[in-house]
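The complex appears here without one of its protein chains, the remainder shown in place.
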Amino acid sequence: MTDKFFEIIERPIEIDSIIKKVEDRNAGAINTFIGTVREMTKEKKTLYLKYDAYIPMAEKKLAQIGSEIQEKFPEAKVAITHRVGELKISDIAVVIAVSTPHRADSFEGSRYAIERIKEIVPIWKKEHWEDGEEWIGDQLETNAYPDGKPDKEELEK
Amino acid sequence: MTDKFFEIIERPIEIDSIIKKVEDRNAGAINTFIGTVREMTKEKKTLYLKYDAYIPMAEKKLAQIGSEIQEKFPEAKVAITHRVGELKISDIAVVIAVSTPHRADSFEGSRYAIERIKEIVPIWKKEHWEDGEEWIGDQLETNAYPDGKPDKEELEK
Amino acid sequence: MIRILLFAELEETVGKREVELTVDEISVGEIRKKLTDDYPNVKGIQSAMAAINEEYAEDNVLVHRGDLVAFIPPVSGG
Partner (left out) sequence: MIRILLFAELEETVGKREVELTVDEISVGEIRKKLTDDYPNVKGIQSAMAAINEEYAEDNVLVHRGDLVAFIPPVSGG
């Protein structure tokens, strides 16, 4: 783990070190979102995953997400680390930490970050099941972009 | 740190150990809320805090909050630890961890837990400022209970 | 005997965390009144919730010998 607030790494993510990055004397709240590898999705059983990324652009886009959160909450501190490579069930894929003076903002910032990652950050997941493998496309639970592409307005943010 | 999912302790809280309690092969998301001691509240500068609790009842009420979350999200796992005693700026007062298969539910469960703690869990905070000290009453940002009391319906949940 | 626990500013203004009542049966509301009579300096007893044996209870509930009563000022954990 390094001092970088927005990072793509190949090693396991140390949750504590991400949280430490956003500590602040005027933070009363830190919200942390941890994305883990789930075994069952509907009826399908995942054996393991592989994440790949366009690393320099992905780190830039993570930093952009941090700036977007700070536009709304100027006192927020944000750190995001995403892991790439082969991950097994229960391994941590991403850790987001957002500190703010008041708790509601930390929840909102952290939620915004994970949705935004699924829109604009060039990271891809390949699922390996018992009966095959597939690169997963747009995973937005919200289905904001049914065609899998952020729209023009989003990209210019 | 022990194996108890709902706990009041006097020692510093180890975040990782709380998160470990909610790990699950079918969790894709873990939301963690960390409440820390903030230095400035409006114009007032906090020097340190003291938390006190009615410990056996507080642990029971934390467990009740966990059950309430599982009524809504049966696959959720919940762990909450609150610290009591003297805490200084940036010390961690509470850690909530909620794991669920899908991310939206982990955010909702974690948010519910912190709001509910401020309603029904018998824990009190005494602020120590440069110019005095005071037991803090109802702190709900939502102001759901302007008289500081949960209403009857809430209590019977 | 009925044990009564006091917390936060109740404890501070009464000067102790625990008081005892030697009655067989009494309502929560009557205990509240008795505490105000016995400890005129007590602060916040009216806005405190009561709990009997670690569950919240309203003023009309009866407390019996052996029960543990607690008065819980507005909470501020988190």
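To keep things simple, chains are lettered A, B and C as they appear, and every chain counts its residues starting from 1.
Note that a contact is a pair of C-beta atoms (placed from the backbone, for glycine too) under 8 Å apart; a residue touches a chain by one contact, two chains touch by 3 or more.
These numbers were taken from a predicted model, which means no experiment stands behind them.
Under the touch definition stated at the start, the shown chains contacted by the missing one in the entire complex are A.
Of the candidate positions A:Gly35, A:Gly66 or A:Pro101, contact with the unshown chain belongs to A:Gly35. Set against the missing chain, the residues A:Asp52, A:Glu68 or A:Asp91 yield one that touches it, A:Asp52. Contact residues of subunit A toward the unshown chain are 35, 51-54, 56-58, 60, 82, 93-94, 114, 117-126, 135-139, 147-150, 152, 155.
We take it that only the chains that are shown with their structure count from here on.
With centres set at the average Cα position, the gap from subunit A to subunit C is 49 Å.
Under the contact definition stated at the top, the residues of subunit A that touch 2 or more other chains are 103. Multi-chain contact residues of subunit C (touching two or more other chains): 78.
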